[in-house]
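A protein chain is absent from this complex, but the other protein chains hold their places.
Lettered A and B in written order, each chain numbered from 1.
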Amino acid sequence: MTEMAAGAVKPRKKESYTRMVMKRLLTNPTAAIGLVILAIIILVSVFAPFLTKYSPNDIDYTLVYAAPSAAHPFGCDALGRDMLTRLMYGGRYSLTLGFTAALVGAVIGVSIGLVAGYAGGMTDMIVMRIMDVWSSIPGMLLAILISTTMGAGFGNTILAMTVGGIPGGVRGTRAMCLKEREMEYLEAERAQNCSTVRILFKHLMPNVISPTIVGTTMSIGGTIMGAAGLAYIGLGIQPPNPEWGSMLSEGRSVITTHPYVILFPGLCIAATVLCINMFGDGLRDALDPRLKK
Amino acid sequence: MEPLLEVRHLKKYFYGPAGVNHAVDDISFRIEKGKTMGIVGESGCGKSTLGRTIIRLQDATDGQVILSGKDVTAAKGQELKKLRENMQIIFQDPYSSLDPRMTVEETIKEPLILSRRYKNKKEIDDATTELMHLVGIDERLRLAYPHEMDGGRRQRVGIARALALNPEFVVCDEPVSALDVSIQAQVLNLLMDLQDSRKLTYIFITHNLSVVRHISDDISVMYLGQLVETSPSKELFKHPLHPYTKALLSAIPSTDVHHPNKRILLKGEITSAINPKPGCRFAARCPFATEACQQPQKLEEVLPNHFVSCCQIKKINSEL
Partner (left out) sequence: MDSEEKPMESEEKNIITEDDEFPSDLESKNDHHHHHHGEGHHGGFFHHGHRDERTENEKEEARKGSFLKVRHLVVEYTSDEEVIHAVNGVSFELNKGETLGLVGETGAGKTTIAKAIMRILPQPPARVRKGEVYLDGEDLMNAEEKRMLEIRGNKIAMIFQDPMTALNPVMTVGSQIAEAVHLHNAGISKADADKKAVEMLEMVGIPGERYVEYPHQFSGGMKQRVVIAMALACNPELLLADEPTTALDVTIQAQVLEMINDMKHKYNTAMVLITHDLGVVAQTCDRVAVIYAGQIVEYGTKFDIFDHPSHPYTNGLFGSLPKLDDDSDRLSPIKGLPPDPRQLPRGCSFCPRCPLAGPECDQHHIHMVEISDGHFCRCVKAVPMKKAEPQQEEKGHQEV
């Protein structure tokens, strides 16, 4: 009864899913470049103490706004602190913030979205109305509110950014679920006594998560910029902690005279966000078994 | 002989903003073990809903379904789980009935894992291999994804999945309608072979009358949620009694080039079963409709084993 027909599928060795995803990611040039540069940025931030002899808080009044030189490749800031060092350490804050807030927001958002999208009916309606209210508050405003009421600082900034990101995750996932729930393979699972939880997380989620993955990676960039924005206006992460956004803010006043003070933090933010986006696109493509190479 | 499946006055209504959709309205029939009941009808007749309601993918609004003596409609909890393993379904669309992110192996394994019948990985793998062999899927497709295979192969995976737990009863919901003609024949033969070898009982839902005649022992014709005629297959094609059945059969374009169809053309379109008026729902398009047709119709045995739901039946068929 077996058919050996032309156009049949090539026999394949057992290949683990992760291996396949990695392979597809790395053969995508944009994603690979983004990943590599991002990895470099992350590693630099993590190993900052070993890469620079300065400390981010080394004040030197003789080097105020020093121009880029051999000793200080990115110049110095208002207090004579080495910019490159501060950027390296600053990466820890910005990256941790961006990733944590986006990921936590996504996990919570997707879970709520899955339940709302699959259940439909009253559950869906209630959840969506709550999300409507939630998202009607502009993200920055919400973040500012949280920061001012609960105090600034690293932890609260993460909280603020997470909270702002949840409705997006819920909406996106729920929209995909509404479409996907009509699919017969989910009915087939029910016919086999599959529990609802397993249906949601093993079957439904992987098939609706692609846009959310892209959305989440994009939002990492947005979160980093949002945190930078908060710091810019004095909320969020407080000095003397080196955070890219606050460094941007500090450079405001000398933008015409010493543009490098604002340029390098800006470049860091831009480069990081760009790499995250490049990687995010590649990841979405790699995760989709339907997409041809 | 006790039938394997008995459906008694089954109803499934959907309540929506436009009104109540009487998708399945008072359907009754029986199927003996090892036989196939074909359910035919056109879009909107409720045949898919019927199939899904029988196996409790949807809860019935009223009526009973008895499988091997057990009441499916009333079952709950563990009992329902056990019953579910005995009644499975093969879907129409080979493109949406398989999880696109699961390989062939994973799809077939899933019911085996969920049922907890097998103790270890090896037993599950062996069972999977056996099932693949049973439906004719080559071993090298074990790790293939649905999108890498054609419709016919995907459908075979769906069949393997449905048979994984050895059910006695399988609802086949238009299993070959989405396939090319030559692949249809392969899959139909497979279904018939499996029925013989495993004593399966089928409900075969389709709109294709030639296919249903080939595979069914008995056929029930549905129109807008109502059962209009039911009889053994060959009998239905030899003596269609209900005016809808006659029109349906005459509409099939025949491959006889020397004798063109004399088609009975129905006027109008299929309406809907939302907030229906009482009585026969076909009356609006029926050339023989009278006042009496607005009364609720009863399914009556007009010839041996041949039931029709039509008050005008004797007038329409002079031989009765």
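Rule of thumb we're sticking to: contacts are C-beta pairs under 8 Å (C-beta built on N, C-alpha and C of every residue); 3 or more make two chains touch, one makes a residue touch a chain.
Only a predicted model underlies this, so the values are computations on that prediction, with no experimental measurement involved.
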Worksheet entry | Residue in contact with the excluded chain [from B:211, B:241, B:280 or B:302] | B:211
Item to complete: Return the single residue from B:14, B:118, B:237 or B:288 that touches the missing chain.
Response: B:237
Response to the item:
Only one of B:186, B:201 or B:297 touches the unshown chain, namely B:186
Worksheet item: With respect to the chain omitted from the figure, which of B:270, B:303 or B:316 is a touching residue?
Response: B:270
Discussion item. Just to verify: which one of B:125, B:150 or B:235 makes contact with the chain not shown?
Written reply: B:150
Item to complete: Against the chain that's been left off, what residues of chain B make contact? List them.
Response: 42-43, 150, 152, 180-186, 188-189, 192, 207, 209-211, 213-215, 234, 237, 247-248, 250-258, 260-261, 263, 265-266, 269-270
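Heads up, the rule we're going with is that only the chains that are shown with their structure count from here on.
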Worksheet item: Using the average of all C-alpha atoms in each chain as its centre, how far is it in Å between chain A and chain B?
Response: 49
Worksheet item: If you look only at chain A, which of its residues touch chain B in the complex?
Response: 1-4, 7-12, 14-15, 182-185, 187-194, 203, 206-207, 289-290
Discussion item. For a test of understanding, state which residues of chain B touch chain A in their complex under the given definition.
Written reply: 52, 55, 57, 81, 84-85, 88-89, 91-93, 96-101, 110-111, 114-115, 133, 135-138, 140-141, 143-145, 147-150, 158, 161, 164-165, 190
